[in-house]
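Here's a slice of the assembly, chains where they normally sit.
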Amino acid sequence: MGKHGEFTRFRRKMNKKILEQGNLGIKRFFALDTQAYEPGAIDARAKELMGLAASMVLRCDDCVTYHLIQARDKGATSEEFFETFQIALIVGGSIVIPHLRRAVDFLEELDKKSPGGKKTPRRPV
Amino acid sequence: MGKHGEFTRFRRKMNKKILEQGNLGIKRFFALDTQAYEPGAIDARAKELMGLAASMVLRCDDCVTYHLIQARDKGATSEEFFETFQIALIVGGSIVIPHLRRAVDFLEELDKKSPGGKKTPRRPV
């Protein structure tokens, strides 16, 4: 199924279980999380790249994967991705490198899978 | 063997090797770690949930797994777990979400395995 498929499947399954559990605070947090990346004064692509940079310096692989998918769906180019990686690397240091390797590997899978840029629906639960 | 079995097996095997190596400072640190969760002015269950929250915000999956096992053994309910997750999520932000997903997945395995609440011995080496 590939990493993309596995990632999306597990995320959806678990998000569903978490939200069904009925903790209202967690439910609202998930909603706020989605809303933070909606276009405003800053456009959606720039926000996803910003989320990507923040995820890389905090070294959260799943978060990186998620923002790679979203940013690519919003048209981010290879140059934009690498300039984002460059900032994350400088800000966060060499401990970011392992996450950079996995990010580039995942981007390659994304490119193989949908060279024409098939859209992924946003944060579906 | 399931994640629970694998986790416990590897933890025991490696803890044994680490302690056999003879570094006294590491040995004592392991002892202090165990003692910190013993009941005192704060009861053992609340301490395990506190350790769980601290582990989630620091995003340490193995630590989360460990405290899930311990807190459940000490009678933590589903509501208590989710209120702990809620605090960890608010304090630590969306980067906690991937760890929350894995925690909920692991809790489910724990529940299937021992619906009657079989006790796990504490930090055995």
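As written, the chains take the letters A and B, and residue 1 is the first residue of each chain.
Everything below uses one rule, namely that a contact is a pair of C-beta atoms (placed from the backbone, for glycine too) under 8 Å apart; a residue touches a chain by one contact, two chains touch by 3 or more.
Note that the structure is predicted; figures quoted are calculated from it, not measured.
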item	value
Overall number of sequence copies in the complex as this file defines it, 2 displayed	6
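Basically, only the chains that are shown with their structure count from here on.
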item	value
Turn needed to bring chain A onto chain B - CA fit, degrees, nearest 5	120
Averaged-CA centre spacing for the pair chain B and chain A, given as whole angstrom	28
Chain A residues within the chain B interface of the complex	10-11, 14-15, 17-18, 21, 23, 25-26, 29-30, 33, 55, 58, 60-63
Complex interface listing, chain B residues touching chain A	59, 78, 82-83, 85-86, 89-90, 94-95, 97-98, 100-102, 104-105, 108
